[in-house]
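Below is the structure I would like to discuss, written out as C-alpha cells.
The complex appears here without one of its protein chains, the remainder shown in place.
The block that comes next holds chain A.
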Amino acid sequence: MTRRAALASAAAAVAAPPLARHAAAFTPPPGERPLFGARIWSLPNGMRVAFAPSRRIPVIMQYMFYGAGGGEDPQGISGVAHYMEHMMFKGSRNVPNGALSQRVAREGGNDNAFTSRDVTAYYQQVEASRLALVMGMEADRFAFPLFPADDMEPERLVVLEERRQRTDANPRALFREEFQAALWGRQHWHGRPIIGWPDEIRAIRHADLLAFHERWYAPANAVLVIAGDAEEGELTRLVEQHYGGVAARPAQARDRPAPPAAPPERRLVTRSRAITEATYLRSWVAPSLTWGDADHAWALEVLAHLLGSGQGSLMHEALIETGLATSANAGFDADNVGAGEFSISAIARRGTAPEALEAATDAVIARLLQGGAEPERVARSIRQITAGALLALDGIGAAPRLIGNALASGLPIETVEFWPARIRAVTPEQVTAAARAVLAAPRDCVGWLLPETA
C-alpha cells in the first residue's frame, strides 16, 4: 500500500531547485478538484503555512514540520535528528521543561512528535478555541529552545530504551535494519537507522544538537500546517502574531549523496533462534519524485499494487494461492527525498524451501519484465488505489501529515491535492518501462531471515 493510500506517516524532502524540474511537471486535468483545498502562504521570514479547513467538529490540529530528518544526520553520528526531537520537549524561554505536554493535556489535548528520514514534525490536537495556546508554545520552542545540558544523559537512556524496544528486542526489526545497511551502506543516509546506531547514539554531544538546530530549524526550512475548524482571517492573524517574529536565517540545501553504484551486499542471510517463520525480502534502489528518472515514480506505485497488494495481485497468485507463502507484499513510496526503494517481501509457509519461494518470485518478475504489465491489471490497480481518495477527508489527521510532508520535502502541493489524477494518468507502457528500469538492474539486495533450525 502506498503512503498516500495508507494516509499514514511522513516522508520526502529536499531543497526546491531540483524538485521543480522533476515533480512539478504535472498539470491536473481541467475540472479536477483538489483533495483538501488547502490554502498556502508564506511569512516574510520564509516560513510556509498551509491551512486545510474541516468544520465537522470543533477540533484543530497544529503540525510543525521541519525539512530535516534522519537523512540529515551528520556523517558518523546517526540519530541526531531523532534525539533532537526528544530534546525539543525539554523547555523553551517561556515554557518550562515538560510544560508543553502538561498544558496541552490540561486543555484536553494530545501532543507528540515524530522523526522520519525526511522530516521532523511536532503536533498537537486540541479543541478549536485552544489554537492560540498551542501556537504560542510551539513558536516559543521554535525560536528559543533551551536544550538543557543536564537533561542530555537521562534522555539518552530513554532513546536507548526506545531503540531496544523498537529494534533490539524485535528480531524482525533488527533484520530489516541490517538489510537496509546491506543495500545502501551502513553510513549512507538511506542505510542508517533513523533512531541511530547504538554506539553513535551514545556518542551524540550537546554541541551536535545545537549545530543541527542552527542548521535546519530555520523558518525557511519550516512548514506549519493547521487543519480543522478555524476561521481563516483569525488564523492568518494568529500565525503572524506567533511565528512572524522568529528570526529569518538562510536555508540550507540538503546533501543527499547518490546510492552506491552497487549495493555493499547483494545477499544477506541471517539465522535467529527467535524466529519461527522464514522471511524473504528483496529491495531495489529506485527513482523517486526527487531523484533519478522521476517519470517512473508514479508508475512504480501502480506497479507495487499490481505486484503485491493481496488478492488479485501477481505475488498473491504465484506465492499464496500455490501454498508457498502465507503473506506476500510489494511497496513503494514516490515522495521520498533522494533515491527511493522498491521492495517486496514474503513469509514462507512451513515446509516451503526458501529456494522454491525465491525461484517462484523470480519467475513472477521475469514474466512481468518480458511480457510487460497487462492493461487490465493496470486499470484495476489504478481503480483500487484511487477509489478511496476521498476517505482522507474522514478525520483531520491525514491532511496535515500529507501536506506538511510534501511541502517540507520540497514537493509541490499538487502531489498531494491531485495525486489521484496523477495515478490515473499512468499507462501500462509506463508501468512496464518503470519495472524494466528498476527490477532488471543489479542494484538490489536479497535478504532471508531464517529460523535457526531451518
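Here is the rule we use: contacts are C-beta pairs under 8 Å (C-beta built on N, C-alpha and C of every residue); 3 or more make two chains touch, one makes a residue touch a chain; residues count from 1.
Quick note on the criterion: contacts and distances are computed from a predicted model.
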Query: Can you tell which of "K+/H+ antiporter subunit F", "Multiple sugar transport system ATP-binding protein", "Insulinase family protein" or "Phosphonate ABC transporter, permease protein PhnE" UniProt lists for the chain that's not drawn?
result: "Insulinase family protein"
Query: Looking at A:Pro30, A:Pro44 or A:Pro154, which makes contact with the chain not pictured?
result: A:Pro154
Task: Write down which of A:Gly109, A:Pro145, A:Gly410 or A:Gly447 is the residue touching the left-out chain.
output: A:Gly109
Statement: Missing-chain contact among A:Ala274, A:Ala353 or A:Ala366 belongs to A:Ala274
Query: In the whole complex, what residues of chain A lie against the chain that is missing from view?
result: 54-59, 89, 98, 101-102, 105-111, 125, 127, 153-158, 160-162, 164-165, 168-172, 273-277, 310-312, 320-321, 323, 326-327, 347, 349-350, 380, 383-384, 387-388, 390-391, 393-397
